[in-house]
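The complex is shown incomplete by one protein chain, all other protein chains being positioned as in the whole.
Letters are used for the chains, namely A and B, taken in the order the chains are written, and counting of residues starts over at 1 for each.
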Amino acid sequence: MSVLPFLNWLGSSALANAMNGPEWAFPVVECFHFFGFALLIGTIAIVDLRLLGGGMRRQSPAELTQDLKPWTLSGLALMLTTGPAMFAADPKVYYFNPSFRFKIACLLVAILYHFTVLRRAVKPDVPPVVGKLAAVISLALWIAVVGGGRMIAFV
Amino acid sequence: MSLLSTCEWIQNTDLSTAIREGALYYPIIGGVHLLAIALFGGMLLAVDIRLLGWGMQRRAVSDVVGQLRAWKRFGFVVVVASGALLGWAEPLKLYHSKSFWIKMALLLMVGVHALVFRKTVYGNSTRLDEAPLMPSVAKLAAVLSLILWAGLVLSGRLIAFDA
Partner (left out) sequence: MQTRSAIVLSAAALILAGVPAWAHHAFAAEFDAKKPVHFRGTVTKVELINPHAWIHIDVKNPDGAVVNWMFEAGSPNVLLRRGFTKASVAPGTEVIVDGYQSKDGSNRANGKDITLPDGRKLFLGSTGTGAPDEEKK
């Protein structure tokens, strides 16, 4: 099945029309996308920095993960609603954009990594060096997601 | 030398032209700016969430405020530095952009906010640990800091959409 009919349908859907209607719609949704990734990546960064031995050192990585979980998940939820809305504004542009594809690939890996590897790396019995490595990979993945997102408009 | 002629001078510097017309400086600096927004914003959110009692209730206020302070400042410095470089690339556009001046006013208010609440909130976190209820001045500081940060993101994004 070709994906083009779906992209065409999405591009003329009510959601696309709403995003492309009022001139403020897109930038405002984009800002909520930024709020979402600040929540998501900011809270993940606090845990990653802790694994690397910085920031909130008086708490354990597991405690921080638990504390920040609702906010990390809220950020993710905000990203995963505003992101598709922005995609709907111009489905074909994004679909064929190499930087978008790179970003989505990194995003899928980053989410998967977060809920499998990183979740285990914060446990107390994990050797510090493994935790550090896990944190560096996590940060690198999220940096790639943001960087790829920024490059969409420039490739 | 008027502000406008200063902007014209900046616009004609080699650095300005390189960022404005070059292939990769602009998106890379933009990416760093975004990441720093997330870092600064994330740290700020964690502190404000704690002050508002929306999360991290088991952690002492002084733990959250004190241990994240350095990272919050680091994020702020990077966000301002990368923002300044982006601005250096298009001073004439910014001079005529309403959103830019709103953003600068908000930035000024960030400074005022820090000065106003340093004594009672951010520099006073051990006292807040002992308070039976979070004082409203701390909640006010947190709410205002969230609004200012969101306003900075929003006005910054809108610069690109100013006609």
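Following the convention adopted for this analysis, a residue touches a chain if its C-beta (ideal position, glycine included) is under 8 Å from a C-beta of that chain, and two chains touch if they have at least 3 such contacts.
A quick note: this is a predicted structure, and the numbers were derived from the prediction, not measured.
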| item | value |
| --- | --- |
| Visible chains that the absent chain touches, using the contact criterion stated earlier | A, B |
| Sole contact to the chain not displayed, among B:67, B:124 or B:155 | B:155 |
| Option touching the unshown chain, where B:7, B:56, B:89 or B:121 are the choices | B:89 |
| Residues of chain B in contact with the chain not shown | 19-24, 26-27, 52, 89-90, 98-99, 102, 139, 143, 146-147, 150-151, 154-155, 158, 160-163 |
| Touch list for chain A against the chain that is not drawn | 4, 11, 16, 19-20, 23-24, 26-28, 89-90, 92-98, 153-155 |
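As a convention for this text, only the chains that are shown with their structure count from here on.
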| item | value |
| --- | --- |
| Distance from chain B to chain A - Cα centre to Cα centre, in angstrom | 21 |
| Footprint of chain A on chain B - complex, ascending | 24, 26-27, 30-31, 34-35, 37-39, 41-43, 45-46, 49, 55-56, 58-59, 63-64, 67-68, 71, 150, 153-154, 157-158, 160-161 |
| Interface residues, chain A side, partner chain B - complex | 23-24, 27-28, 30-31, 34-35, 37-39, 41-43, 45-46, 49, 54-59, 63, 67-68, 70-71, 143, 146-147, 149-151, 153-154 |
